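Next up is a structure, given as structure tokens.
Missing here: one protein chain of the complex. Every other protein chain is in place.
Coming up: chain A.
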Amino acid sequence: MAKIVVVTSGKGGVGKTTTTAALGAALARSGQNVAVVDFDVGLRNLDLIMGVERRVVFDLINVIQGEATLHQALIRDKRCDTLSILPASQTRDKDALTSEGIERVMNELRERFDWILCDSPAGIERGAQLAMHHADHAVIVTNPEVSSVRDSDRIIGMLDSQTARAQKGETVEKHLLLTRYDPSRASRGEMLSVEDVVGILSLPLLGVIPESEDVLKASNVGAPVTFASPESVPALAYFEAVARLEGKDIPVTIPTEKRGLFDRIFKKRGS
């Protein structure tokens, strides 16, 4: 039974695309068939983060409008053949996304994949609503920062009222993913703590991704962080989040950088 997951946040720049790529890659690495779908029409970026930007021929809107088949538009990842990406259109008007068209594409994806991860655009407008509409699960990406928490709360309200599941009287399973977290700043009282954010939003915690240089390094080279540096702190945190998304009941840990004295003195040049 395929599961549709929307990765959403309300606020922009909190790590939705990074998260979609990292979770998708981690799920696919275990042999499951995964499609990551970019819903950010006009500002597509998932292709770039995944490193397939030069292989885009057709996109989601081409499929919706019948100009290409789903098979033609899906790009298979070269590092992992169970991972595919459906890019968003960069040039087309976002009104070309119709709810009927998306329903058809989602149904077709459900037949082929185990997991369908939808990368939502920022905001609470139509694009974000369409991205969450068919979701069974929602990953709410939140930074430990007031405006991000507030926007997440808005999105939670929408997930509870405007999705297909909500309209049928069912619920979308919601998960909180706290990203760009700095445990030392939180312990000094300079940053909202994990407990603060969980308490305010009252959502089960999927994981805590610490702020890390590895995320930018991975995006520089066009690879999900769970592929680019699977041993890194953020990758470990994403693997843990994936296990929880699959329903495993494991305690949430916050991986931290273990840097020795020598590393600090002779700070390694970028790798």
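Brief remarks follow.
Just so we're on the same page, contacts are C-beta pairs under 8 Å (C-beta built on N, C-alpha and C of every residue); 3 or more make two chains touch, one makes a residue touch a chain; residues count from 1.
Criterion: contacts and distances are computed from a predicted model.
Missing chain, UniProt protein name: "Cell division topological specificity factor", from among "Aspartyl/glutamyl-tRNA(Asn/Gln) amidotransferase subunit B", "Xylose transport system permease protein XylH", "TetR family transcriptional regulator" or "Cell division topological specificity factor".
Checked against the hidden chain, the listed residues A:153, A:173 or A:211 yield one contact partner: A:153. Note that of A:27, A:80, A:118 or A:203, the residue touching the chain absent from this view is A:203.
Within chain A, the residues in touch with the undisplayed chain are 145-146, 149-150, 153-154, 157, 160-161, 186, 188-193, 196, 199-200, 202-204.
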